[in-house]
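All protein chains but one are shown in place.
For chain A:
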């Protein structure tokens, strides 16, 4: 099976893998300016060089509001021309893995299932693959609002 490069990070205390082709870069963010009235997983705006990026809290987007992340390490993704920085806990590894489908019958919560793209086997440990772009819409009302 063909192997692909994955970033292994942690969100809400769980290891997750992101396909490297989905990620523009990994950065350390400076101060974040909040966006009042925005959905909770939108942490605010940050300056990334000369660009303004929208900062997304991956944990809240996955429906784990108690695991809200500290502003720091983030993966940068571009979706429909807008640049987002998706906060992650830490970056553990970048390595090639072969992916497989999610085992049959696995029941993920709504937040997780929307972003899930399969699993990889990391030394006997199954790690969920998530698409960082899928985190941007978030869950709940905001996602519906954008989909409409």
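The rule is short, and it goes like this: contacts are C-beta pairs under 8 Å (C-beta built on N, C-alpha and C of every residue); 3 or more make two chains touch, one makes a residue touch a chain; residues count from 1.
By definition in this document, contacts and distances are computed from a predicted model.
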| item | value |
| --- | --- |
| Omitted chain, identified by the protein name its UniProt record gives, among "Chemotaxis protein CheA", "Amino acid/amide ABC transporter membrane protein 1 (HAAT family)", "ATP synthase epsilon chain" or "NADH dehydrogenase" | "Chemotaxis protein CheA" |
| Chain A, residues in touch with the chain not shown (by the definition above) | 31, 33-39, 42, 44-47, 49-52, 54, 80, 82, 84, 136-138, 142, 145-146 |
